[in-house]
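Down below is the structure, laid out as structure tokens.
Note that one protein chain of the assembly has been removed; the remaining protein chains are unaltered in position.
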Amino acid sequence: MDSLRMKLSEIAVKISCQMVADSDPVISRVAGIEEAGPGDLTFVANRKYIRHIKTTRASAIILGDDLPTVTLPSLRTSNPYLAFAKALELFYDPLEAPQGVHSSAIISPNVIIGANARIGPFAVIGEGCVLGRDVVVYAHAVVYPHAHVGDGAVLHAHAVVREHCRIGARVILQNGVVIGSDGFGFAPKEDGSYYKIVQTGRVIVEDDVEVGANTTIDRAAVGDTIIRRGAKLDNLVQIGHGAQVGENSVLAAQVGLAGSTRLGRNVRVGGQAGFAGHLEVGDNAVITAQSGTSHDVQPGAVVSGSPAMDNAAWLRSVVALPKLSDLIKKVRDLEKELTSLKSRV
Amino acid sequence: MDSLRMKLSEIAVKISCQMVADSDPVISRVAGIEEAGPGDLTFVANRKYIRHIKTTRASAIILGDDLPTVTLPSLRTSNPYLAFAKALELFYDPLEAPQGVHSSAIISPNVIIGANARIGPFAVIGEGCVLGRDVVVYAHAVVYPHAHVGDGAVLHAHAVVREHCRIGARVILQNGVVIGSDGFGFAPKEDGSYYKIVQTGRVIVEDDVEVGANTTIDRAAVGDTIIRRGAKLDNLVQIGHGAQVGENSVLAAQVGLAGSTRLGRNVRVGGQAGFAGHLEVGDNAVITAQSGTSHDVQPGAVVSGSPAMDNAAWLRSVVALPKLSDLIKKVRDLEKELTSLKSRV
Partner (left out) sequence: MDSLRMKLSEIAVKISCQMVADSDPVISRVAGIEEAGPGDLTFVANRKYIRHIKTTRASAIILGDDLPTVTLPSLRTSNPYLAFAKALELFYDPLEAPQGVHSSAIISPNVIIGANARIGPFAVIGEGCVLGRDVVVYAHAVVYPHAHVGDGAVLHAHAVVREHCRIGARVILQNGVVIGSDGFGFAPKEDGSYYKIVQTGRVIVEDDVEVGANTTIDRAAVGDTIIRRGAKLDNLVQIGHGAQVGENSVLAAQVGLAGSTRLGRNVRVGGQAGFAGHLEVGDNAVITAQSGTSHDVQPGAVVSGSPAMDNAAWLRSVVALPKLSDLIKKVRDLEKELTSLKSRV
């Protein structure tokens, strides 16, 4: 994992950075700024960590072009986080799934599997499925009948893709993901019980999406639930029936979208935020953590709070709230003073 | 899936609606009002979509008796949502699990399996289990020893039923559901560490319950955790040890019930709402999304907010909150004016 060694100048070339250094240290690892020691390359991507530059024991550092000169040998770039990601890959030996189809996997009839697909122990691929080239299906993943899985997609252990759903190219499903579970649709009957509505829609996960562990994405009664190209969903997220997540939108952990709500492109949603059903959220909107959105959100808006409001208004409310109990006393005093004053006028 | 074609008049008979139309169009699909085209039957169940009736390209529509006359051929009923559910079934070819017990499934000794049970690849049924007639156990579902599964119940891939738990007739467990995991019970010891309390209780899931993907229902140290007949739980819901969910109650996604809390009948709980432990929530109560209930709730009450309060009071607070920072300034001004006035009296 860290047997490799490389000169800083070689790394600079490989990850397209400009090297600013009096020496050319040998690097054997990429590490966080607090943990790094001699031989390590570190980085500053979060401004909270700039203060550690002076004290880090790292041999070199990746820095944004906009940061001041440092004494440490540095690799400069306009996108230090991306450079860090690429540097990491130089030293990391990723998990490689074994070649081929494991003898214990069950491949149903009428399945098409692309070249170089890797399918692990006890995986089950249902009838009529189509799996692309270079697909990796880890142990215990289950693909129900008539689903499609695109080229280079990765299904981790215990991921499930339900019947008729479609997973795009290079999609990554982390462990325990459920794609295409039945939407929460029940018609109330007169006696107070419910009639289950068959969920005939599909879930479409477009190319380059990543779905976090134990996240669930429901199918709808009619029409498709769609996660558009490049979107990233963290762990334990719930996507309701018929919802849509726009291109390159990012949803942090434990977010919940109720049915038929549509997020635009490049929407960013903080952890544990929730959305009522049947909403439209515009492109580039930012929905902060734990907020509860019950109305449409304009493109580019920043909303917070439960129920969610404009972020600036929310911040004012949040600062004011702890003053409320004192304010109540103050108003009571004012009333008394005013009454007393009136009696004197 | 949509090869079937049927005249609207035939559909009217099959789903018990009154047909109001000048023609008798041939229908080949049920579709949402915005997506529908020629040959499609659509519906309005959510009032938000009434405005689309004029512009839909559908050939016919299912409508409530209470809605105004429309020019589109329509099927009228007092329960349009139920009629829609039944219409969908006419055109949908549902997933059928293969007959019989797959050769790779492991059926332990002393298991009783009813007629026509279907058990998929790699399913594991523990010792002493009883499975009813027409049970469907998909690939990779695991039933621990001494559990009961009722007639016609469906366990989707990766569902787990733990030891001694009981699943009623026609219960549906979506993928990744965990029934009977150990309750979160630990006795604090003097050194600050915890002693695990054995969780000897069972989880009882009564007839006609549906449990959403990756939802978890814990067993208790003593006594049973009970989900009563007809209740519906969405995805990623947490039911704590010894809690009870009443008949026909409906819990949206990501709701959490702490231990020993009891919901009455026909309670409706919005997404991401939470309940403290040891509470009683009365029949027909409505608990809105993201609320946090820490006190008992009266039957029929509607509560909102965190901590939860009467919904009407909460709505007033929510409207008032953004005015708070201005109010603080206003009171400061009043104080100044009053001081100045006092000096003049």
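Note that the chains take the letters A and B in the order they are written out, and that residue 1 is the start of every chain.
Here is the rule we use: a contact is a pair of C-beta atoms (placed from the backbone, for glycine too) under 8 Å apart; a residue touches a chain by one contact, two chains touch by 3 or more.
These numbers come from a predicted model, not from an experiment.
Across A:6, A:19, A:50 or A:157, the residue that sits in touch with the chain not pictured is A:157. Chain B residues in contact with the hidden partner, per the touch definition given at the top, are 106, 122, 124, 140, 142, 144-145, 158, 160, 162-163, 176, 178, 181-182, 184-190, 192-198, 200, 214, 216, 218, 221-223, 236, 238, 240, 242, 254, 256, 258, 272, 274, 276, 278, 292, 294, 306-307, 309, 313-314, 316-317, 319-321, 323-324, 327, 330-331, 334, 337-338, 341, 344-345.
By the touch definition given at the top, chain A reaches the unshown chain through residues 1, 30-32, 35, 46, 48, 79, 81-82, 84-85, 88-89, 91-92, 94-95, 104, 120-122, 138-140, 156-158, 172, 174-176, 208, 210, 212-214, 230, 232, 234-236, 247-248, 250, 252-254, 265-266, 271-272, 289-290, 306, 318, 321-322, 324-325, 327-328, 331, 334-335, 338, 341-342, 345.
In the analysis below, only the chains that are shown with their structure count from here on.
In terms of their C-alpha centroids, the spacing between chain A and chain B amounts to 25 Å.
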